[in-house]
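Data first, discussion second: the structure below is written as structure tokens.
Every protein chain except one is present and positioned as in the full complex.
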Amino acid sequence: MSSVHAQPHPAHKDYEGAKLGMWLFLFTEILLFGGLFLLYSAYRARYPLEFHHGGQHLNTFIGVANTFILLTSSLTVALAISALQKGNRKLTLTCLGITILFGLMFLMNKYIEWSEEIAKGLYPNGPELLKLPNGEKIFYGLYYAMTGLHGLHVVAGIIALAIVWNFVRRNSVTPTDFNKLENTGLYWHLVDVIWIFLLPLLYLAA
Amino acid sequence: MRGSLEKLMIQSKIMTHLIFLLALAFSPLVHAFQQAPAEVGVKEKLGSSVALDSVLRDEQGKPVTLRGLIQKPTILTLNYFRCAGICTPLLNSVADVINQVGLEPGKDFQVITVSFDPSDTPEIAEQKQINYLKLMKRPVAPAAWRFLTGDAVNTKRVSDSVGFHFRADKDQFVHPGVIIMLTPAGTVSHYLYGISFLPAEVQMSLQEAAAGQVSPTISRFLAFCYSYDPESRRYVLSATRLAGIAVLVFAAAFILFLYLGRSRGSKDKTGFTE
Amino acid sequence: MTSSAETATYRGFLDEGGRKGLLAWLLSTDHKRVGILYLGAMVFLFFVAVAIGVLMRIEQLVTTTAIFPPAMYNALFTVHGVIMIFMFVLPGLAAVFGNFMLPIMIGARDVAFPRLNLLSWYFFIAGALLAVMSLFLGNGPPDTGWTFYAPFSLRTGTNVPLAVFAAFVLGFSSILTGINFITTVHRLRAPGMGWHRMPLFVWSLYATSWVQVLATPVIGITLLLVIAERFFGIGVFDPAKGGDPILYQHLFWIYSHPAVYIMILPAMGAITEIIPTFAHRTIFGYKAIAYSSLAIAALGSLVWGHHMFTSGMGEAANIAFSLITFLVAVPSAIKVFNWTSTLYKGAIVLRPPMVYALTFIFLFSIGGLTGLMQGALNLNTHLHDTYFIVGHFHYVMFGGTGMGFFAALLYWFPKMFGKMYNEKVAFIAWAPIFVGFNMLYGGMLILGYAGMPRRYYTHLPQYHTGHVIASVGGFILAAGLLLFFANLFVALFKGKKAGQNPWGGVTLEWQVPAPPPLENFDVIPEIKSRPYIFNPEAAK
Partner (left out) sequence: MSTSVEHQAEGAGEHGHVVPYATFVRVWLILLFLTGLLILAGTKFHESLSVPALLTLTPLKAGLVFFYFMHLKYEKPFLKLIVLIVLATLTLLIGLIFLDLSFR
């Protein structure tokens, strides 16, 4: 990130610094989700059976499909960076485009999945959920909190990717100056890592 | 990769339609989620009247109403007598307060404890009364601290009238820890939350209740009836005390070290360089 | 550099930059201007809260009638607490002096992310506005206290979501500052400025920043869950749905206990700068102090459980938490011992910053001792929720962080603005501050020991004498504070030129003109030795 206008000393770009800043930001994200993981583990220890039953109502197929989608989108972001480093702008744009589309696909699946659960009455204070034992209410509370917060991060990631895509297209992110792409990539990978944890915790809990 | 690319092409078309559907979907979602949760806790009813005409039983099993009992400022507590959680520390604290407060129990104020557990009997209530009166450090007439029981309907009417909500959980109850000040006319004047109370605070709120004032709640930290174990606190404090002594010993050793080190000579300017 | 500093019109960064007027400040990414923006906002908020404090003391002058109705009194102490804790004590030193001094002290032109720095000021202002709004809009101020303890915070009809959101925004501001400082310290140190050559104030800010980055997100997610609970009823803290309020308390204190160290560490760092300067002696045990900052930050993050001894935690956890709690005392003690050792045999010059720094040590020690007393006395005496607690944390927060802030302000004011305040007036202001402080908060300690409940709008006759003493002390203290800040305010316009190094300090900030030029250094200096080396010429 550069300094301001009209300064006597030319603003320099400190890539290492920008990257360190990004990692520090990722740490705050890790601890943000960490709080949820902490609650999850505490409640799973208390309600092992209920969590087991809770997982059975979830659509495992969509959960697994979304895992493949995110893993692959992570690959394409990583490829985009290597491609840009090698000067292949076209491949970079294609890879980023695919990533964005995968991100949107992920959201669509999420939408289908949530509507299914909600149609079944399985949402906080929903008629079906209120009939279930307490532990399952907690499971669904955590399910919506975790996937919802993760979903918001996917939305933010897609927006960031779209902006970077535009930067690459306009040549303001270049093979020698691609820190913005790299940091966006880091963010997207972290979103992927969080999902790697959500899959077994929620969908494979049964 | 190719397969998923094809799928992607199809899905991306559907996507555009769905994105704005997603946005639409959020409004009913929010609406669907907003329903009142089941309550445990206190919904304050400051200024309204306690259920004066519910028929309860006194310690001898005779029917009484709160209207018949309340003529002076009253501390109302709601408990159940088998309670393994916060009831005992709460009632003990009330007993402490009665011992320390600058008002005369039975004359300036009284305490009424109502059990909301319908399976509690007048016999248990009487035993409770005897036990708690034993804790008194000055002569207190039994009428100054009543322990009442009653059937589910009547006790529920009392607890509802002061906004006290509890829930059965296996063979125990989940309920808040609170004492409620009533004016001589039976109006809810003040809530004090927690399981231990300061004599001065109780005295001030009783004086306000005596004057018929209603005063808003100060700090609403709800203690719930969960596992509360006064024993373990004692262990902790002995552990902290041990650790505290260790720190003091360390500090003393450090100061000693400083002074001994200094007396070895005045080469301190180079003594602690990098 | 020096020639420009000696021209009569030189005003350093206060003059330079493209824009003029208010926008030159509101849009400036210069770390020095951002620091002064924080200073301005905080001094304003501080005096609002002081005024509210005075109102509360007026209320306690009478027993028979209430000047303010009880509900009003509740609102008064809530506003006072929220402003003082979240908008002055918690971000204070790091935001003002950290922003202004950290880059200069390590020989950098600015922080690593200047625009992010300005953004975090705006988050701070937005959070402050939201917090104040939550107190006056809707169904009234949150009656949960500042802990928002579940399950009550999930139920109350008052304005909890807005207040919680405000806390979230303020937390975000704090995270951004933390990220900025860590990156700055890692990336922008001048050549030769090794880790063991950094001033100790920088070390304390570095440690604090890590706590901010790692602990704030935990409270962030907790607050988000409270909001989600209130809008959707997800049930994770709701006992009616199987949730456990004690887990809420865990998550809450995971942040809020380290927050105490966020408050006190930068103040300790500032004191560590002031003491060697006025003792004209190198700091005793540089590495011990530097690493004790890290140790306090690390251990302090693991002791949250001691706030929960009474809330039904397991016994093993209780013991573990008590033991770590006492471990934290070790690095804190190291700092105090090192300060005393530095003073010992030093050529002490009592100028205003030094006097306030020594006051910090004195008052903060009382705060620490009363904390220990509280633990020891609680067995037999009921101190919880009495004025004893109020007195204790004012000794720690005001006597500690507040006095550290004042000392730092007196120390760096001539550097920040290039003007010298009237030192005699600063001394004179010290007397009412010190006397009033001890009357007010010492009085509270005694009142609390006698059983006076906190937060009550009135009191019983037996406490009246104590309350009158405390109130009079409060008025004296407020008068002293007015004098203190009026002196600085006058100096802004009519103060004499301060000169580059009025105190004979040896850290890097004293080697740039006062006020520093826009990018601090014409040529980035090269550091050739450890800090705090005093020689006879420098100490004249």
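Some notes on this structure:
Chains here go by letter, A, B and C, matching the order in which they are written, and residues are numbered from 1 within each.
Going forward, a contact is a pair of C-beta atoms (placed from the backbone, for glycine too) under 8 Å apart; a residue touches a chain by one contact, two chains touch by 3 or more.
As the structure is a prediction and not an experimental result, all values here were calculated from the model.
Taking the complete complex into account, the chain left out of view touches A, C.
Contact with the chain that does not appear here is found for just one residue of A:N59, A:Q85 or A:S115, A:Q85.
Screening C:V48, C:I85, C:A126 or C:L302 for touch with the missing chain picks out C:L302. Checked against the full complex, the candidates A:A42, A:L130 or A:A162 give a single residue touching the omitted chain, namely A:A42.
Where chain C meets the chain that is not shown, the touching residues are 187-188, 190-191, 214, 218, 246-247, 250, 254, 301-302, 305, 312-317, 320-321, 523-524.
Seen across the whole complex, the unshown chain contacts chain A at 9-10, 12-17, 20, 23, 27, 30-31, 34, 37-38, 41-42, 45-46, 64, 67-68, 71-72, 74-75, 77-79, 81-83, 85-86, 176, 178, 182, 185-186, 189-190, 192-193, 196-197, 199-201, 204, 206.
The criterion applied here is as follows: only the chains that are shown with their structure count from here on.
The geometric centre of chain A is 41 Å away from that of chain B, both derived from CA atoms.
Chain centres here are Cα averages; for chain B and chain C they lie 32 Å apart. Spacing of chain A relative to chain C, judged by their CA centroids, is 36 angstrom.
Residue positions 123-125 of chain A each touch two or more of the other chains. Shown for chain B are the residues in touch with two or more other chains, namely 33-35, 37. Contact residues of chain B toward chain C in the complex are 30, 33-35, 37-41, 43, 96, 100, 102, 167, 174, 194, 196, 198-201, 203-204, 215-224, 226-229, 232-233, 235-237, 239-241, 243-244, 246-247, 250-251, 254-255, 258, 262, 268-269, 272-274. On the chain C side of its complex with chain A, the touching residues are 17-18, 28-30, 109-110, 112-116, 175, 178-180, 182-183, 186-188, 213-218, 220-222, 224-225, 228, 232-236, 241-244, 247, 251, 518-519. Considering their complex, residues 70-71, 74, 143-145, 147, 149, 151-152, 154-156, 196, 231-233, 235, 238-241, 245-246, 282, 284-287, 309-312, 314-315, 318-319, 322-323, 325-326, 329-330, 333-334, 337, 341, 344-345, 372, 375-376, 378-379, 382, 384-386, 451-453, 455-456, 458-460, 462-463, 530 of chain C touch chain B.
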